[in-house]
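What follows is a structure written as structure tokens; I'll ask about it next.
One protein chain is absent from this view; the other protein chains keep their places.
Now for chain A:
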Amino acid sequence: MSDANPHPATALPDPASALTPAPREAIRVENVTCAYGRNVVLRDVSLTVQTGEILVILGGSGCGKSTLLKHIIGLETPRSGKVYIDGQNLTDAQGAARRNILAGFGVAYQSGALFGSMTVLQNVMLPLQEYTPLDAPARELVARLKLRQVDLEQYADYLPSELSGGMQKRAAIARALALDPGILFLDEPSAGLDPITSGELDALIIRLSRVLGLTFVVVTHELASIYAIADRAIMLDKSVKGILAQGKPADLRDHATDPRVTRFFNRGAV
């Protein structure tokens, strides 16, 4: 594209700050109400995420986790309220300004959402082709190194359908990392994966967060993943249509007074 974006809103943080964190606000969700038609799913939700933080959004099925994620990343427009990414208003942004904000974060969807007609390498190269002035050999090298970061470099020329579920999710993360975003959103990264692959994915998230200083927002209800990766967890509940509790997962498990939180962390047992 000719309107290459040299400075996305949220570029890869300076590793200096990653090594010696100086957190600032990466995401601010301000009184957001999410609704589909007359069905209000979440009401007046507010939260902030600091740079370098791994925030997990959790809750039972149907509580609005994925809905909240879709509203934060701009796939859905909030009924009311605003979403700010790196201080910029995504909710009201249009055109080039919106494109600039979108280039500042990456999203890995639950199914991977890789483009089936392209190889894994082409999937990762696509955002580089659209957003950067790099020439073709440079784009390919950047993409191959992204795949190396997620241990998929030898599968670069495979089609997504030739990869296992865990590999597809890692490839999706590589594509989300292509533009060196400062923020990565992951929707149910562990869903459907065996414990070993799920553990490897958790390790990858932690590594990317610690080494690159990335901010992660992860939607999941896999307890093992939550304990492994989360700096902080936000629990949504459909009865309150919003945030029921938040804090470190271990604190929520051990000290929560609300029975709904206790039941969640104890797999239904009170």
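In this section, contacts are C-beta pairs under 8 Å (C-beta built on N, C-alpha and C of every residue); 3 or more make two chains touch, one makes a residue touch a chain; residues count from 1.
The criterion applied here is as follows: contacts and distances are computed from a predicted model.
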"Lactate utilization protein C", "Putative phospholipid ABC transporter permease protein MlaE", "Electron transfer flavoprotein subunit alpha" or "ResC/HemX-like cytochrome c" - which is the UniProt name of the missing chain: "Putative phospholipid ABC transporter permease protein MlaE"
Contact residue for the chain not shown (choose from A:S46, A:S117, A:S164 or A:N266): A:S117
Listed residues A:T51, A:T132 or A:S198, member touching the removed chain: A:T132
Option touching the unshown chain, where A:T33, A:Q50, A:S80 or A:Q149 are the choices: A:Q149
In chain A, positions touching the absent partner: 1-4, 6-7, 11-12, 14-16, 18-19, 116-117, 128-129, 131-135, 138-139, 141-142, 144-146, 148-149, 153-161, 177-180, 211-212
